[in-house]
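The complex is shown incomplete by one protein chain, all other protein chains being positioned as in the whole.
Let's look at subunit A:
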Amino acid sequence: MGNGFRSVTRAFHVLLTVFLLILGGLISGCGSSETRVESGNRTGVFHVGNATEPQSLDPHVSTGVPEHHIQLAIFEGLVSKHPTTLEPVPGVAERWEVGEDRLTYRFYIRENARWSNGDLMTAEDYRWSWERALTPAMGNQYAYMLYPIKNAEAFATGKIGDFSQVGVKVISPQILEVTLNNPTPYFLQLLDHHSAYAVHRPSIEKHGSPTARYSDWTRPGNLVGNGPFKLTEWKLYRHIRVEKNEHYWDAENVALNAIMFYPTENLTTEERMFRVGQLHMTKYIPLDKAPVYRENDPDSFVNERYLGTYYYQFNLSREPFKNVKVRQALAFAIDRDALIKTVLNSSVTAAYSLTPPGTLGYQPPKLVGFDPNKARKLLAEAGFPNGEGFPVIELLYNTSEQHRKVAVAVQQMWKDHLNINVNIVNQEWKVYLSSRDQLQYDIARAAWIGDFVDPMNFLDLGLSDNGNNRSAYSDPHYDYLIKEYIPSATTPKERLERFFEAETYLMEAMPFVPIYTYHTMFLRDKGVKGLPANLMDYYSYKHVTLGNDEVADNAVTEED
């Protein structure tokens, strides 16, 4: 019997050994291979972490940043952006003329601008595409980016049904004329938004109705774009591959052969992928890794200001927030510097205004510094000396470790400086959105990321009829300032002065408490060149080169 047991044990041990040998064999075969970054440098393939699986590559359907980062490779706007300054630069249009009334724009389309299948691009492509983008049945959530165009809003909301009444006119195959409702200084910027991209009519119509969301036209092999790259592979939740488009008008200046986009919604995994050479560039970096990279690998760590504001908003339909002094008291009791240093690893900038400073040369007013004495005084004037009688209020945020940390810190500051009790409440993203929409909160965490570089994009949040306001703040005078007073400014300087005036008015009413200005933080291999970080996280891939590990010069010169 003892022998029998031994033989069985031996048999199992043999099995186990075989299993381990197989495993060992598999492992040993893997160690020596070249990393993706190394092979990418050799073959001109750029490997990029891109946050999430794109919902769609149809520019009139998609809404997210990851989608836009792929669209920037496969489409190009009528007007493009300078990779560093974000100033408008020629795209599909080689030049444009602006009428003296600042209402009429004439765009001259390049004669060598072609679709990725070789078809010539014409002004009619834009007229048809913008009609598609604005057609109500399309359900384009960014249709409003085209609203500065005359009658565009009326068409998009079904008030008029005839697109010929919209201010888009084909003068000749190469000339497109656009008429605006009002002078709009940021209009050219909007033309680089995906909602304003041209789409290829024959390939869309071949795969179904032009306005159908459920269509195969965006699949590899079907999608015809006009950018420096063309879509060649789309493996769901694995990667998207785009390759150099030989029909692109500036193809000779495109250095990369291909870009691979990986959906990397898990930040920790993305950082690991970067660390072992699977990615040239990440989309984000886990907050707790920021100090580590800043210390040990500063050349790979990118941290630049971003056109976005993190703020808290009050529900003005509820007591005690109807009282402006209560709102101001709470705003003055937040020590932003301490918050950023202790909770946010010094990776963002304190915000004292809704509009990020430096937006198009605009310097906003600074009205809400940390001043606990003033905060206590204001609270007393509101009828709550030393916080007595102040109700227990709730601070709502969407589930996220970072939001929680900020909320806990602010909760403590309000307790310490104002002696008031705050409960912090987290909700899952969609539940939180629904609560904010229906004003089911006291104070809520919120954020606004600019769609274009102009203070208007931030300050119109305070409009009574802006769906993004969500605070019940409504003031006819502020509406007047935004809708009439600012647009009637005659010079850029005067316009900025009026923005300052409007923002001062808004910050005194304090429906929103700015906390910090976002930073874009990510990791980039030292060999990646020609991809500067900028305010809008905007990428111009055609300037990118991959190379050795010397510190990259990511400043793109004016000639670029």
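In the analysis below, a residue touches a chain if its C-beta (ideal position, glycine included) is under 8 Å from a C-beta of that chain, and two chains touch if they have at least 3 such contacts; residues count from 1.
Following the convention adopted for this analysis, contacts and distances are computed from a predicted model.
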{"item": "Per UniProt record, name of the chain withheld from view [\"D-methionine transport system ATP-binding protein\", \"Peptide ABC transporter permease\", \"3-isopropylmalate dehydratase large subunit\" or \"Succinate--CoA ligase [ADP-forming] subunit beta\"]", "value": "\"Peptide ABC transporter permease\""}
{"item": "Which residue of A:P228, A:P263 or A:P455 touches the chain not shown here", "value": "A:P263"}
{"item": "Full-complex contact with the absent chain, from A:E319, A:E388 or A:D437", "value": "A:D437"}
{"item": "Hidden-chain contact residue, picked from the options A:R213, A:R318 or A:K405", "value": "A:R213"}
{"item": "Residue ranges of subunit A at the interface with the undisplayed chain", "value": "1, 3-5, 7-9, 11-13, 15-16, 19, 23, 26-31, 33, 36, 53, 55-56, 58, 61, 63, 136-141, 143-144, 156-158, 213-219, 235-239, 262-266, 268-269, 272-273, 275-276, 278, 428-435, 437, 447, 449, 466-468, 470"}
